[in-house]
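With one protein chain withheld, the remaining protein chains of the complex are depicted in position.
The letters A and B name the chains in turn, as written, and every chain counts its residues from 1.
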Amino acid sequence: MKQKAKAKTKTSWKSVFRHWELYAMMVPGLIYLIVNNYIPMAGLVVAFKNYNYKEGIWGSAWCGLKNFKFLFGTRDAGLMIRNTLGYNLVFIITGTVFAIVVAIVLNEIRAALPKKIYQVFILIPYLISMVVVSYIAFAFLSTDAGFINKTMGTRTNWYMTQKYWPFIFVIINLWKSFGYNSIIYYATVIGIDSSLYEAAVVDGASRWQRIWHVTLPGLRPTIITMTLLAVGRVFYSDFGLFYQVPQNSGLLYDVTTTIDVYVYKGLMLLNDVGRSAAAGFFQSICGFILVLTANMVVNKVDKDNALF
Amino acid sequence: MVQHDKIQQTIMHILMIFLVLCCVLPFLLMVMASFTEEQTLIRNGYSFFPEVFSLETYQYILRSAKTIFRGYGMTILVTVIGTFCNLAMPVLFAYPLSRKDLPFRNLLSFILFFTMLFNGGLVPTYMMYANTLHIKNTIWALLIPNLMMNAFYVIMMRSFFTTSIPESLIEAAKLDGASELKILLKVILPLSKPMIVTLVLMVGLNYWNDWMNGMYYVTDNNLNTIQMILNNMIQNVEFLSKSASVMGSDAAMIKMPTVGIRMGIAVIAVLPVMVIYPFLQKYFVKGIVVGGVKG
Partner (left out) sequence: MKRKALAGILAAAMTAGLMVPAAAVSAADATTVSLWIPTLANYTDEAVAEVEEAINAYMADKYGVQVDLQYIEIGNFEKAVNLAMTTDEVDVTCYFTDNGQLATYVANGQLLDITDYFENASDELKATFTEPEIIASSMNGRMYGLVRKYQYGGNEVAVLNKAIAEELGIDAKSITTMDQLEEVLYQAHEAHPEIYTLVPQSAAEMTWGWAAVCDRGIGLTAYAYADWGTTELKSVFETEGFTEFCGYMSKWYADGLIMADALSNTMEGSSMVTAGSAFCTLHNADIDPLDALYPNTVETGEIAPPRAESIAIGNLQYGISANSAHPDESFTVLQALYTDPEFATMLSYGLEGKHYVLNENGRAEYPEGMTAENEPYGGFAATAAYPDFLILPVKETALYEDAKATVEAWDDTVEVSASFGFFYDTTEMTDFVTAYMNLQDKYLNAVMTGSVALEDILPQIKGELESIGFYEVLADTQAALDAYLAEK
């Protein structure tokens, strides 16, 4: 037994040596990851420190979990965690479902030219930065001059009414991302082995049956990967979407404050490095645990499609 | 049956046309706003058919051509260099990962994936770039931090290599005595054109639309990109609504471009992307492969 293990290690070291060229290729990337990601990660210790500018990262005094209290000790804690998780879950579900529907529709459409044209146009929102989206949103939602109020003859104060914003966020997020996600799923759909479809047709399957039995299972790996990646980010939010698009309107805070927005505002006020690190640390840890858990579940159910 | 099929096709076309309109019209509204005379905009509101057209916005932009076109130049430069590096480095990283026979590939994948979730936060990263590497206020500050190697793209490339490149090709090349780099350059990459083009667009877009790096690592206006110029405007508005009173009546010096002008600059910021991307679009669906391949 022991000898066998030893032999195995030996061969693997040998094969490491044999692949030195491949490792060499990875060196620039690894250096980058070390410099950009791993060395600064040591700075995460400031999450547990009372950061003092003069003393710096290493010299500042430890303060235990005090910085985390900033996130959980306030009245707003429940609010921002609810918002962050809630929006993300809705985004993941609506985004995925909608993108899959569009991908399948694209695939089912036979006319080649319109199909191409559709693909070109649905990607336009993806190209626009959030800053620009906030301008566009204002053009629609402004009370006096907004397109919606002008067209409908109403005087809705969009930027003052909380109840609309959960829907506005979902719509904007969907608007901005569905094209891109649809294309990703569509790419998978057209990659599905056509013999599977032919077999289904031979078996007399209807369109719906084909979609249900061939297309959707074919999409499964992509759905799993995309969802796993999204799950890792559920404690993060698109700062531009929640801060710039609602014009930082105070009356909307209850529905626009996500963890990132709160931390940003707190930092603008306090320049507190320790707290921002604590918030980042919390987001990372939660994302990490979620991804590991989700990945474990996937590993149990569908081993091939797990991330690692 | 055929009738039924026709109806289905029509419904699907209607749905897609509806979606296309949803995607295009908001952008069009912004374009029209940039052509609307300012007073008309205030009085009549945003409209697809403005009562009074005006080129004032674009005349203003031409007058400030020096700033805006320098911003343009910076954006293009950063996008081109950034995109090249951001393809080269991940390709060199993704290809070995796609090789099933590579020892420690799971560990290396994990090292990569881990960076998607954890980062050191702004201040330690800032210290790294400003203090240790001294790239603050250089063009490198717009290129290197945070954008150069996105783990998601590496995962996409890896998926593409594993699913779209037959292993037998690599084996054959190896038997011919080709080195790994040669295999990558001569065998793999030519077959990966759709994926590369797709990534060029995605990566290019990241650089084109980035203002974060500029906000943190650049205080020299010479290095402003077009997105930074837009962002500066937003920040100045924020300052105006928060602390401007400390400047007393001098705060009136802060130039706040009108809504129309901001719309106009936003339009020019988006336009080149809109023009270029349809040409790359045809590679898109062939280039994206996500999932289905375990690392």
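Note that a contact is a pair of C-beta atoms (placed from the backbone, for glycine too) under 8 Å apart; a residue touches a chain by one contact, two chains touch by 3 or more.
Keep in mind that what you see is a predicted model, and the values were worked out from it rather than measured.
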| note | Across B:Leu143, B:Met157, B:Val270 or B:Ile288, the one contacting the chain not displayed is B:Leu143
| note | Considering the complete complex, of A:Phe138, A:Phe178, A:Tyr236 or A:Phe282, the missing chain is touched by A:Phe138
| query | If the missing chain were put back, which residues of subunit A would it touch? | reply | 21, 24-25, 27-28, 31-32, 35, 51-56, 69-70, 73-76, 138, 142-145, 155, 157, 159-160, 247, 249-251, 253, 257, 262, 265-266, 268-273
| remark: Note that subunit B touches the chain not displayed via residues 38-39, 42-43, 85, 88-89, 92, 122-123, 126-127, 130-131, 133-138, 140, 143-144, 179-182, 185, 215-216, 219-222, 232-256, 258-259
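Simple rule for what comes next: only the chains that are shown with their structure count from here on.
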| message | Between subunit A and subunit B, what distance separates the C-alpha centroids? Give it in angstrom. | response | 16
| query | Okay, in this complex, where on subunit A does subunit B touch? | reply | 12, 15-16, 19, 21-23, 25-26, 28-30, 32-33, 35-44, 46-47, 51, 57, 102, 105-106, 108-111, 114, 116-129, 131-132, 135-136, 138-140, 142, 144-147, 149-150, 175, 178-179, 183-184, 186-188, 190-191, 207, 221-226, 229, 232, 244, 248, 273, 276-277, 280-281, 284, 287-288, 291, 303-308
| task | Show which residues of subunit B lie in contact with subunit A when the two form their complex. | result | 8-9, 12-13, 15-17, 19-20, 22-24, 26-27, 29-30, 33, 41-42, 44-47, 88-90, 92-93, 95-96, 99, 101-104, 106, 108-113, 115-125, 127-128, 133, 144-146, 148-149, 152, 154-155, 159, 163, 179-181, 184, 205, 209, 211, 227, 230-231, 234, 238, 259, 262-263, 266, 269-270, 273-274, 277-278, 281-282, 284-295
